[in-house]
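Below is one structure, written out as structure tokens, with a few remarks after it.
Note that one protein chain of the assembly has been removed; the remaining protein chains are unaltered in position.
All chains are identified by letter, namely A and B, in their written order; residue positions are counted from 1 within each chain.
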Amino acid sequence: MIPEVGHYALILGFAFALLGGTVPVVGLIKKDSYLTRYAWPLSYGAFLFIAIAIALLAYSFATDDFSVAYIAHHSNTQLPLFFKIAAVWGGHEGSFLFWLFSLSGWAAAVAYCYRKRDEQFIARVLVTLAILTAVFSLFLLMVSNPFLRMLPAPLEGRDLNPMLQDVGLIFHPPMLYLGYVGFAVSFAFAIAALTTKSTTIPWARWSRPWTGASWVLLTGGIALGSWWAYYELGWGGWWFWDPVENASLMPWLTGTALMHSLIITEHRKALTSWTLLLAIFTFSLSLLGTFIVRSGVLTSVHAFAVDPTRGVSLLAILGVLLIVSLVLFALNADRFTRPVKFGFLSKEATFLAGNSLLAVATLTILLGTFYPMVFQALDLGNISVGAPYFNTLFVPLSFLFFIFMGFGVLIRWHRVSTDDLITRALAPMSVSIVLGVAFSVWFERGINLIVCLSFITAIWISLTAIQAFYFRRTASRDRKLGLASLRSLAMVIAHCGVAVTIIGAALVSHYSVETSNKMGPGDALNLSGYQFSYRETELIIGPNYTAEQANIEVSKDGKFEAMILPQRRHYTVRTMNMSEPGIKWYWKGDIYITLAEKLNRTDYAVRIQYKPYVRWLWIGSIMMMLGGALAVFARFKLKATQLSEKEALVPATIVMWK
Amino acid sequence: MVNSIVGRNWTLLVLAFFISWWGGIVPVHAQNTQVFVAADTDLIESVETFQFRFAADQKRAIALSKSLRCPQCQNQNLIESNSPVAKDLRLKVYQMVNEGKSDQEIVEYMTSRFGDFVLYKPKLEPSTYLLWWGPILLFILFGCIAYFSIRKQI
Partner (left out) sequence: MKITRFLPLVFVLLAGSIIVLAMRAESTAVISPLQGQSIPEFSLASLENEQLTMTETSLTGEVQLLNVWASWCGVCKSEHPLLMDLAQQDKVRVIGLNYRDDRLAALKELQQSGNPYQAVIFDPKGSLAIDLGVYGTPESYLIDQHGVIRHRYVGALTRQIWEREFAPILKQLSVSGSLRESSDG
């Protein structure tokens, strides 16, 4: 009964979204304000019913209703409760329902935020989002329905894939989807901007907090995914250039470009075409990502079950979306005039360069990800494009981008003389080079070019960010932190986060060490200054698994450091064996121990790795998220304290630099 | 008197040299005779606990294994995969690196048996020109677009 109610709620949600995408359009065309205002309650309604649908699905999971096929495939009575709830998004149908839930949620949030003003424009935004919601709910209902029954109902479910039974599953997909889908709001703002006749609507300014919030969530989703893979998969990798990972990286790159391009469009009405296109493509890439994961077109460890029909439908939706939005762009983009011109040495130009580099990086990843498929279709054979290819091309592009990143922060608007630029940039540039080389030499006897460049660019990014913030504070006459200063602080935190991530990535990629040995109780060995002593093997019984656990004592210079407990788990229902690594983490690095197969009655093949500064990868991501969140928060906090139009439009950088 | 001391020391020195040389050679030869092992546990033991002669070899072997794809898995390299074929191939890579074979030779060995599919770094051939040079062309393209769009409105 409950699943049927949930099913019906989903259908109602679809109905509300369909109406929300059509009725206000009639109102806009006929200039009937009454009909236009329907967009608001219809958005709320769609969200309400889709929320009910997913809540009921979660309830069915919690009560072990195995008559629902989706639940029978992904759950089990022995599964702990929080995993049962998380299993809602553990398979294709449920995760797509979550996608839909996020989309309708974002739409309702936009409706609530702008509920008292700018009816004409916001109505267009809501209509776009409603149309998207309607199309996707139709897709869900027809091709991927999570509420389908399976009769007669099995007594026991197939259990959630053991690899997914982890706290990572609870947070990674929701955050990722919220991020992906949040860019639909930026997309909707762009479409609204392209279809509105008004030229005074500050659509770029309004779009910024939504874009910022989505970016923060997407960053978090990707970072969580990386961290989860690191401690779950057992070999200490953190990025694999897998098609599904690439699918999340591409919208992140264009989303970053979008976030920054919006700044230029808001303040100078320049780079408008870039901003509009980036908004369109970021959401399209999110959709492409969903397509890749679910269609089976590309081989990946992360992919859901293969189903070409779903893939084709998603691709068709994506195709129509792109064609419509790009035609709108082609017809209307010229309406956005560029009153303020800029020179080669200017903030606008630097951001343009940054946009271009991010676009090239995104297209490169797209090329590499799809090339094997096209290659095979052309009967040229079977090739693989993996980490070596992506690293070779992506790393140099990144370094180039980081250089522009530093300049973008320092350089002024409109037009700057070469002398001025040199004065500003010389100090941080020279300090970065000197310190960068010094650090890289200090780390290793020889100089590794990539590590050296990583240090230089990381220090360059941090110094320029701090320098810009300092200038902003000295320029501002206010002792409290105004909007501009808060945003500048957010920038510092986020950019320093990037620097931290760069250093973590460089060091862990180049200076990891490992050793693989046969070990049993009583054995000991050394690695990287630590002593490892295998104390005993313990047998553990978990909720739905049994495990052999190695208790390994780690000490440094004779002093006890920690007990590390890697396990080999056997999951009874799905009869899968899994190796759970034991990790001890320090700021300076991780000790990572995996138990490979059992070699004889007492001994195991034990693999011990030391991964220097690997935590910095995720600490950097958290800093990026904090920076982004602060920027979004700053806007909302200061909205209350009478933010004047003027203060928002005139950037403090123009006021005075040294 | 002096001559005999030097003479004795010299002989000892030469003897020591020969003994150490011989001690170094014999283990190397012993490694070369081992190709594959019979049962599964032995295979696992040799690949998971493989000891290299030089530490630098271990780094090279691991890096090389990471750039080779497991032929039967869903996009995993030889280090990531636990399938028997991946372990077979990883052991082969370790052995060949330990024997001093170059990266080129090992890659050649793998691709001549399993095809280019197992190579994560595609070879540069006419069919992959677009793959390798495409990004560079894109870079130039976007560079030109950026340059000319700025110049046009200056």
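Just so it is clear, contacts are C-beta pairs under 8 Å (C-beta built on N, C-alpha and C of every residue); 3 or more make two chains touch, one makes a residue touch a chain.
Every value quoted in this text rests on a predicted model; they were computed, and no experiment measured them.
In the complete complex, the residue from A:A330, A:I447 or A:M563 that touches the missing chain is A:A330.
Interface note: of A:A39, A:L277 or A:L599, the residue touching the hidden chain in the full complex is A:L277. Contacts to the hidden chain, counted on chain A, fall at residues 273, 277, 297, 308, 311-312, 315, 319, 322-323, 326-327, 329-331, 333-334, 370, 373-374, 376-379, 381-382. Contacts to the hidden chain, counted on chain B, fall at residues 35-40, 71-72, 84-85, 88-89, 92, 111-117.
Following the convention adopted for this analysis, only the chains that are shown with their structure count from here on.
Computed from the mean C-alpha positions, the centre of chain A lies at a distance of 34 Å from the centre of chain B. Residues 41, 44-45, 48-50, 58, 62, 66-67, 69, 73-77, 79-80, 115-122, 127-128, 130-131, 134-135, 138-139, 142-143, 145-146, 149-150, 153-154 of chain B are the ones that touch chain A when the two sit in their complex. In the complex of the two chains, the chain A residues touching chain B come out as 233, 235, 237, 240, 242-243, 299-301, 303, 338, 341-344, 349, 352-353, 356-357, 359-360, 363-364, 367-368, 371, 375, 380-389, 392-393, 397, 514, 516-518, 596-597, 599-600, 605, 607.
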